[in-house]
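Quick one: the structure is below, and I'll ask about it shortly.
Removed from the display is one protein chain of the complex; every other protein chain stays in position.
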Amino acid sequence: MTSRDLDAPLLTTSRRFSPRLPRLGLVPAWLVLIVVLAWAVGPTLFTGQSATTGLPGAQLQAPGLDHPLGTDELGRDLLARIIHGARHTLAGATVAVGVGLLAGSLIGLVAGAVGGRTDAIVMRAVDVLLAIPALLLSLSLIIILGFGPIQVALAVGVTSVATFARLIRSEVLTVRQADYVEAAFGSGGTFARVLWRHVLPNSVTSVLAFAAIQSGWAILQISTLGFLGYGAPPPTPEWGLMIAEGRNYMTTSWWLTLFPGLAVIAVVLAVNAVGRSMLRADA
Amino acid sequence: MTLSRPTPQPPESGLEIRDLSMSYVTLGQARPVLHGLSLSVKPGEVLALVGESGSGKTTTAQAILGLLPANARIDGGSVHLGQQSLLGLSDRAWMQLRGRRIGLIPQDPGSSLNPVRTVGAQLAEVFVVHGLETRWSVRERVLDALAEVGLPDPARHHDQYPHELSGGMRQRVLIAMALALRPELVIADEPTSALDATVQRHVLDMIDRLRAERGTAVLLVTHDLAMAGDRADRIAVLRNGRLEEQGCVTAVLAHPVSAYTRRLLSDIPSLAPARSPAILRERRRDAAVTVENLVQRFATRGRGTIQALDGVSFEVARGTTHAIVGESGSGKTTAMRAIVGLQRPASGRILVGGEEVTGLRGEDLRQFRRRVQLVYQNPFASLDPRQTVRAIVEEPLLNFDPVPRAERERAAAQVLERVALPDEVWDRRPVALSGGQRQRVAIARALVLKPEVLVLDEAVSALDVTVQAQILRLLDELQRDLGLTYLFVSHDLSVVRAIADSVSVLHRGRVVDDGPAHRVFAAPRSEHTRALIAAIPGGQPRSARTLEGATS
Partner (left out) sequence: MTTIVLHRLGQAVLVLWAAFTLSFLLVQMMPGDAVLIRFLDPNMGMTPEDIARIRAFYGSDQPVVQQYVFTAWSFLRGDFGYSVQSGVPVWDEIALNLPPTLTLAGLAVLVAGALAVVLAWAATLSPFGWLRHALGALPAVMISLPVFWIGIMLVQVVSFRLGWVSVIAPGPWERLVLPVLTLALPIAAPLARVLLSSIERIERQAFVTVARAKGLSRQATLWRHVLGNAALPVLAVGGLLLGELVAGAVVTETVFGMNGLGRLAERSVRTQDIAVLQAIVVISALGFVLVNLAVDLVSIVLDPRIRRTREALA
């Protein structure tokens, strides 16, 4: 009794790749996010040790019972530093994605909703922004704004405006052309009502999903800029900066570069997985 | 009942399926799709395998080609082509069989050719892969094959890419490909469902001619019992993986054994009686919709304009159904969109109940929408996936009358009952509904505003025949009870004959024929209308068709 749209023609045969990441894959992803969020909110609940002042005589100790992830050149506990660093990473990503989402949504909405010449001009400008490598754009902004964690987050946010604008515009166009939106106008809906009741609810999931994926990218960018030394100054326990500092002891103390890197990767993988699953659920 | 059956011997030639059972396995769960299916196709014979979606007809075809999805499991039975068993063959054995002994004519010619390779190269592959020709010697054979399926200029088409050919021409190329090596068996999977009616007929004639000349066995997979009746020697009706009945065409159509087949037959619009012209005379004759000299052009990038509508006029009497009929590109959709006020025409007048529509803007346009409501072709796309049925039907009321909630709910409930939607689905979202139920929701949403005119844009084309018939019955009831005027836009003349009082036939933006439905069908005025009517399946008995096919 189903409609013929559901009819599988003879020709859609192989579906060998079922969902690439199985549903169970989302459990660890959410776990990682919850743990890191908890670290950011109350780091002292998870570690009694300081992130900035080290224990004398405990320099460069390998992972062991006292220090599960070892200590650095000043005798600071690496796990404590990673836990305290979660706050910097998450705050930076939030600011960056916030800036990108806000400005990008506005530009994309206007371009998509107004259309015509405005749309053409705005999207050409977006193309230009996309033609400049993101990192170079961030660097240009940092030259102007100066060094520091907020400046870095802002710079990363601004570079993602173009990407967000483009996504939101295409989302608006897709939803705007949907039959059900036309039908809503057809049954007497005003522009504002249709926007509020149909366009927004139907775009919000994919926009949020994209914001999640984009925040993974932002975390990578921020850690890269931190690594290059443009972010928070030492002794801030920012993960990228920690890797940069650990480089000096690469030959002897492998843990200093390995663990902060794994922390970055875990968070990025987790947000990506969650974002993609939202996109899939929406499709 | 106790007699032991003799062990069946594989046939000398043709296709023989015995007791085939299959299931799909997902996450360890087996879902049966075929239950002991038996059928056979002899050389030179056309067997139509008829079924609605989900009946298992597609799975059967895939099994014969050895192209089942990875999660399909064969639970028992046998499939033979001549002496050869088709179950459990190696990849190598399959490769020798496909193309050479079994050909496939696919459903959608639009996506069935590789867009980045020339037609000739793709056709040549059949010969080369089976080692009959080399890449360098094949050209002559390809040109012959293209000529054989009636392509006007084989040498030119040889070097063209698929997108440069029309749908009908592409389907001819695919037929040439399927028949190139003169296979014993051809599987035609809904071979014309993506084509316009007039093209459909040519393509089916062609398949039939080649079958007759070469004695090929044809398995025609289709949902369309009327087409099966025209084209097949025998019919097998499949439902939920079980064979409902199998027999020669005349027997199945004249004396169906199973209740299901009887229902299918009675639901086919082209076999149903045409609407009685008497109804028309009883009705009041004032015009609900008047369209005068409608013109619409679209600018294409760079090169001038396309004339989508070129002086279209018609009038629809109140309380009647007027059908706008045409193939793709005829302008019927453009006309429809202008009438509901979604697109402003370049010139011309549209009057609905005496009010001019073309100049309306803003609030006037919004108020006008109460009086003309549109039901879309695709009930999957026209309902917001996030709203419940109730919310969808109540929304138009919210837009116009700020009535109290209880009253709104009552009005919505009334309409939902009117379209016969059971109340257990009222709080569901569209995904949880069947196609027919969704279309009922769409109709309810349109009716809740109590409009004068209902515009139905291919409103039943996406539905299975049985559901189609139910919706058409519902529309008929509603019209009688509520005095609605319908504007029925369709490409399907058989449906139009069942529902319309009057008809306008559009072709390339012009009205080529119009008038009362019975007159247009009985005495068409234009060549195009004649071609459209001739293409209605279920119109010709088989014997007449064979003669005609051989001469055309």
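Chains: A and B, in written order; residue numbering restarts at 1 for each.
Quick note on the criterion: a residue touches a chain if its C-beta (ideal position, glycine included) is under 8 Å from a C-beta of that chain, and two chains touch if they have at least 3 such contacts.
Owing to the predicted nature of the structure, the values given are computational and were not obtained by experimental measurement.
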Contact partner of the left-out chain, one of B:S112, B:T216 or B:T529: B:S112
Contact partner of the left-out chain, one of A:A62, A:I132, A:L200 or A:A281: A:I132
Residue of B:L20, B:V33 or B:V126 touching the missing chain in the full complex: B:V126
Residue numbers in chain B that touch the chain omitted from display: 65, 67, 91, 95-100, 102-104, 106-108, 111-117, 122, 125-126, 129-130, 161, 163-164, 174, 177-178, 300-303
Where the unshown chain meets chain A, residue by residue: 9-17, 20-21, 124-125, 127-137, 139-144, 216, 220, 223-224, 227-230, 240, 243-244, 247, 250-251, 254, 257-258, 261, 264-265, 268-269, 272-273, 276
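Heads up, the rule we're going with is that only the chains that are shown with their structure count from here on.
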Sites on chain B touched by chain A in the complex: 52-54, 58, 61-62, 65, 67-71, 104, 106-108, 111-112, 187, 189-190, 221, 223, 340, 342, 366-367, 369-370, 373-374, 376, 378-386, 395-396, 399-400, 434-436, 438, 442, 445-446, 449, 462-464, 466-467
Residues on chain A engaged by chain B in the complex (per definition of touch): 1-11, 13-16, 178-190, 193, 197-198, 201-202
